[in-house]
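With one protein chain withheld, the remaining protein chains of the complex are depicted in position.
On to chain A.
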Amino acid sequence: MKKIHVTTKINGDTVEFLCDPRETLLDVLRDRLGLTGAKEGCGTGDCGACSVTVDGRLTCSCLMLGVEAEGHEIGTVEGIADGEELHPLQKKFIEYAALQCGICTPGILVAAKNLLERNPDPTEEEVRYWLAGNLCRCTGYDKIIRAVLDTAAEMREAS
């Protein structure tokens, strides 16, 4: 099938790519752009492992076509750290041991960062329900929730 030219911005950088119109944004990120942080957990938008932001909106990249990224700004886990400097959420996830196999972690971080940008002071319940679309089979979620709440508190203090 004829490939389509797409211009988009990913983690702040302008990126151009050619893709098959049937390819998902997730496939483009992983297979064409080498950004393998977003994972395919289900391919149906139910597990959140492929979470990215599109113009600041939390999105399952498996549910969006690559060609739909034209003209939009995409944020992935690779863009969360500032160079070598980890984002406070990343530091807290390490500190709290809020991960085990780690494959859901990129999606959860993208989702949690998006939450804190919208709501710097979420309640525990708000964290739990915001992240309810990001499945984790290892941790039982407790440390994830604690890490997000503690990050929020720390970021509020710092600002």
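In the analysis below, contacts are C-beta pairs under 8 Å (C-beta built on N, C-alpha and C of every residue); 3 or more make two chains touch, one makes a residue touch a chain; residues count from 1.
The working rule: contacts and distances are computed from a predicted model.
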From the names "Beta sliding clamp", "Multicomponent K+:H+ antiporter subunit F", "Aldehyde oxidoreductase molybdenum-binding subunit PaoC" or "Cysteine desulfurase", which one matches the UniProt record for the unseen chain?
"Aldehyde oxidoreductase molybdenum-binding subunit PaoC"
Of the residues A:L18, A:A97 or A:A153, I need the one that contacts the missing chain.
A:A97
I'm checking contacts with the chain that's been left out. Which of A:L18, A:C138 or A:A153 qualifies?
A:C138
Contact residues on chain A toward the hidden chain run 22-23, 27, 30, 34-44, 46-47, 49, 76-78, 80-81, 86, 89-90, 93-95, 97, 99-106, 109, 127-129, 131-145
